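The structure appears below as structure tokens.
Note that one protein chain is taken out, while the other chains of the complex remain in position.
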Amino acid sequence: MTRPQVGSLAVNQQLTPDGKLKHLLSIEGLNIGILNEILDTAESFSSIANQSVKKVPLLRGKTIFNLFFEDSTRTRTTFELAGKRLSADMLSMNLKASSTNKGETLLDTLNNLQAMYSDMFIVRHQDSGAAQFIAQNVAPHISVINAGDGRHSHPTQALLDMFTIRRHKQDFTRLRVAIVGDILHSRVARSQIHALNMLNTGEVRVVAPRTLLPAAIENLGVNVYHDIDAGVKDADVIIMLRLQKERMHGALIPSENEYFQRYGLNQRRLKLADKKALVMHPGPVNRGVEISSAVADGPQSTILEQVSHGLAVRMAVMSLCLGSSGGQNE
Amino acid sequence: MTRPQVGSLAVNQQLTPDGKLKHLLSIEGLNIGILNEILDTAESFSSIANQSVKKVPLLRGKTIFNLFFEDSTRTRTTFELAGKRLSADMLSMNLKASSTNKGETLLDTLNNLQAMYSDMFIVRHQDSGAAQFIAQNVAPHISVINAGDGRHSHPTQALLDMFTIRRHKQDFTRLRVAIVGDILHSRVARSQIHALNMLNTGEVRVVAPRTLLPAAIENLGVNVYHDIDAGVKDADVIIMLRLQKERMHGALIPSENEYFQRYGLNQRRLKLADKKALVMHPGPVNRGVEISSAVADGPQSTILEQVSHGLAVRMAVMSLCLGSSGGQNE
Partner (left out) sequence: MTRPQVGSLAVNQQLTPDGKLKHLLSIEGLNIGILNEILDTAESFSSIANQSVKKVPLLRGKTIFNLFFEDSTRTRTTFELAGKRLSADMLSMNLKASSTNKGETLLDTLNNLQAMYSDMFIVRHQDSGAAQFIAQNVAPHISVINAGDGRHSHPTQALLDMFTIRRHKQDFTRLRVAIVGDILHSRVARSQIHALNMLNTGEVRVVAPRTLLPAAIENLGVNVYHDIDAGVKDADVIIMLRLQKERMHGALIPSENEYFQRYGLNQRRLKLADKKALVMHPGPVNRGVEISSAVADGPQSTILEQVSHGLAVRMAVMSLCLGSSGGQNE
């Protein structure tokens, strides 16, 4: 696969000419109207969880392929469950093990899958831009959802985080949000920053050692802190990132223990934030590395709530892309 | 994971305060009323197999996770099929390959899965007590079914065996049941002995070399035989155990061939039993090791019938745990 260009123009392909959601590739290229529509639709789906029958027939007879070029049991499962709750036919393909290793190109594989009258591809890929490349090359009737591509983007994670914040805090314009940790390798952080900006968040801070910050991060409109105590002071929301050990080739941090000493969130540091501050983490948590167990399991933590919201947000994105919003069917 | 205590008190957590089945972790802690309710409910499901549409909507919209920490294609498939016939949404996770190897703890994984609004976890684990540990740590709305944990318990297997015996023999109080083989490593045997005792079986015998018997097995109320000819004499039911080759580290038996000579069930030995004796085996069969092909495929064998009954019993347990019995819905 040729490494595609990830440009800002191209991402506008996410919306149809009349402004409806077609693909979800990255937060950039969306607008606040679409963002709120997704969050509102997710709100309507989140009540399903309290019903005895946790299922709606919105996507019955739709065919959705979960295409995983990179392992992620958790993300794959979440999308699979979201699809099943929408009554879609879900097929999961581990494409590392598929005919791509019989010499077939990625495009041939995609063309084959769309010839089976698919409606949606959910794509997880280790290369930045992969989902966008696929969206540019599929038939017009197919929607593509990016379930994480390289260091680029993980938009459903950012959306579920926004959903979680909105549930607790309503007005984004008054919020101080601190994102702490490995910004450099984090597709989650990139997507969060774009979403927070789009929602006019009062202040977005990134807190990290210099070695874990991308160059020119200030251009994204964030305030940079290298000291966590200063970074979380008076914050309304603290988003801890996962230390991507498996992505960290070379010695960007001295040791996990020292990382925790310098950048881990413990109870003392949490007290520096607003006393109603939320503590967020995309999971899976490295306990004692990014965050102490007392904080991860404490009353301000929204970590498990985020998982629940992830289902509602994914159901919202899948149904909106396929033209069925939660409120209007059946 | 801390190795939990497997105590007799704790297993009463299987029942709700008003005596309904909540979890199925082991036969101990159940009572004869529940046992009969499971078998009666299974009876109502066993007729589904003769219908053209082998499906009932009892668990529609329920989310059931098949959590396999140990491989078992057959058991996983049986539960998956039972769940699909109840119209549940089934998700299978091989947790050896999952985020537990990203450093996440077992409890974090479980918490994540229950945050997706699961209704049931079916757990297969190589450690004794794992299912019980999980049941003690899940949210109140989740049911846990033990699909085999270490050497401890395999309650659905024991229940399907009781179902099979009841189909042929009605009154347990008059029966002589001989369990033959590797009692030491067998979670199946432990569960069978408890179930047979609970159903007031006339006599329960265990037949095995000393090396394949746990210490103080007599305390479970069984008669011990080291000679198979004596052990199967006049028996009404002969349950052959699988020789767990993969569990047998070290030389507990001299050779497979010698094992067959001393403990295998052949036609001559079968003639020593009651002439209507049932021959049972949990599968998969090691032909010529535990049992000769002539006996395994003979008219007294219930081996394949047990597989069929396994589906009905699992459907019964799943629906009872989730509060829906076979007879009363739709």
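Going by the order they are written in, the chains are A and B; count residues from 1 in each one.
Here is the rule we go by: contacts are C-beta pairs under 8 Å (C-beta built on N, C-alpha and C of every residue); 3 or more make two chains touch, one makes a residue touch a chain.
All figures in this text were calculated on a predicted structure; none of them were measured in a lab.
For the chain left out of this panel, the touching residue among A:Gly33, A:Gly61 or A:Pro299 is A:Gly61. Contact with the chain not shown here comes from a single listed residue; of A:Met93, A:Leu220 or A:Leu272, that residue is A:Met93. Against the chain not displayed here, subunit B makes contact via residues 49, 51-55, 71, 73-74, 77-78, 80-81, 84-85, 245-246, 283-287, 304-305, 307-308, 311.
In the full complex, subunit A touches the hidden chain at residues 60-63, 89, 91, 93-94, 97-99, 102-105, 108-109, 111-112, 115-117.
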